[in-house]
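For this depiction, one protein chain was excluded, whereas all remaining protein chains were kept in their positions.
The first chain written gets the first letter, and so on, giving A and B; residue counts start at 1 in each chain.
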Amino acid sequence: MRDRLAIITATLAGAFMALQYFVTLPVANSAYRAILSWMQIIAAFAIVVGVFGVIRLHLERIGRKRAGWLYSVTLLAGVLVMSILGFAGGIDRGTSFQWIFDHWQAPMQSTVFSLLAFYIASAAYRGFRARSGESVILVLAAIIVMLGRVPLGEWLSPIVPNVSDWILNVPALAAKRAILIGIGLGMVATSLKVIAGLERTYLGGR
Amino acid sequence: MSLLETTTTALLTLAIYSFLAGDNPFYKFAEHLLVGLTIGYTLVITLKSVIWPQAIIPMTRGEMPSLVPLLLGCLILLRLVPRWAGWSRISLALVVGGGAGVAIPAMLKARVLDQMAATANGVTSWAGWIILIGVLATLTYFVFTRAHRGAWGTSARIGRYFMMVFFGATFAYTVMSRVALLIGRLEFLMGDWLGILRS
Partner (left out) sequence: MGPSRRWIFAVVGVVAVAAMIFRPGFPLSVGKETRHVFDLIGSLDSSSIVMISFDHEASSLPEVGPLGSAIVDHCFREGIRVVGLALFSEGTAAGYELINRRARAAGKS
């Protein structure tokens, strides 16, 4: 009964949102925008659920003194500090909330992502050693595009940036377009299955 | 920025870079702190900039339609109660179904029809013909209901070569963006913190 209600909701919402694209009635348009904003609010509540899920998991780890429980304390302290500062002190410029974002959160995130500069170099090294026709094409394209985007490439030869542009605008674009078309068709097919009630994995379980 | 401020940032940065030498407690501490701060940040921003202004405030003004998303949002919160968790599926169905509905015309237009139009209209030049061949060859590669043999197989193989060029270009951009991040962090460590860089 409950699941049937869910499937009917998905079908009605999906059919309306898709058909509304072809309708110019103002009523349909404002209903479309209302449902979009509802979806945003529901997604926000889902984030809250996710946050509480993580908090519960780490409270459990602390409670049972599992390995690394002290790290869970660190994590929860981070959540607590940000929440208290954000709700009590505000989130505007000059607040402690913003200070932590600027001085701890943003730099740490950027450091984590920059770690990949090291790992990608070691992956590229292994890529160089795996010699097949395709990997040679991949590595050559990568090298030319990289050189074309930095001053060194132009210093080597003015042809390098032009070749790099050509690679991006012709063969890479062709493959990208085909992949986009494939993804687009796949998403349309999946969406139709959701609306028809054939795709039910979002209900969980099966 | 004062020295104390930059030092806390620098120590956290170094703790994360310590992972290059292998997993260690400093890295684990920084990692968990980062996840905690990010969760707290997301929670505050979500409540303050979505739920509060879009759901709570309209309700206090007595706007009846605003009760619907609030109710659906509360259904999602039931996920936290195992016995009633199933009710959250109704809200989820609205998001998934509505998203599917929005996706059909949008995806069809932006990802399929517009791409096909641009490819077809581009054949006024040599590059346009190469793009057309590349698109068709790559598409044949993705047809798995037919064996990749004979002419079809050749086309699929050409498609793979085009894709390798694309992956190479994407790889190049990833490398450059990650190196840009590394340079950003080094500029902070050596410039803002240690002050050994000429500006």
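In this text, a residue touches a chain if its C-beta (ideal position, glycine included) is under 8 Å from a C-beta of that chain, and two chains touch if they have at least 3 such contacts.
Worth saying up front: this structure is predicted, and the values here are computed from it rather than measured.
Across A:Val112, A:Val139 or A:Ile195, the residue that sits in touch with the chain not pictured is A:Val112. Remark: the omitted chain is touched by one listed residue; of B:Thr9, B:Thr46 or B:Ser155 this is B:Thr46. Residues of chain B that touch the chain left out of view are 20-22, 41-42, 45-46, 49, 177, 179-187, 190, 196-198. Chain A meets the missing chain through residues 91, 93, 98, 101-102, 105-106, 109-110, 112-114, 117-118, 121-122, 125, 150-152, 154-155, 161, 165.
By our rule, only the chains that are shown with their structure count from here on.
The geometric centre of chain A is 2 Å away from that of chain B, both derived from CA atoms.
Residues of chain B that touch chain A in their complex: 1, 5, 8-9, 12-13, 16-17, 19-20, 28-48, 50-51, 54-55, 65, 68-70, 72-74, 76-77, 79-80, 86-108, 110-112, 115-116, 118-119, 127, 130-139, 142, 159-176, 178-179, 181-182, 184-185, 188. Looking at the complex, you find that chain A touches chain B at residues 2-3, 5-7, 9-22, 34-49, 51-54, 68, 71-72, 74-83, 86-87, 91, 97, 100-101, 103-105, 107-118, 120-121, 124, 133-135, 137-143, 145-146, 149-150, 166-185, 187-188, 190-192, 194-195, 202-204.
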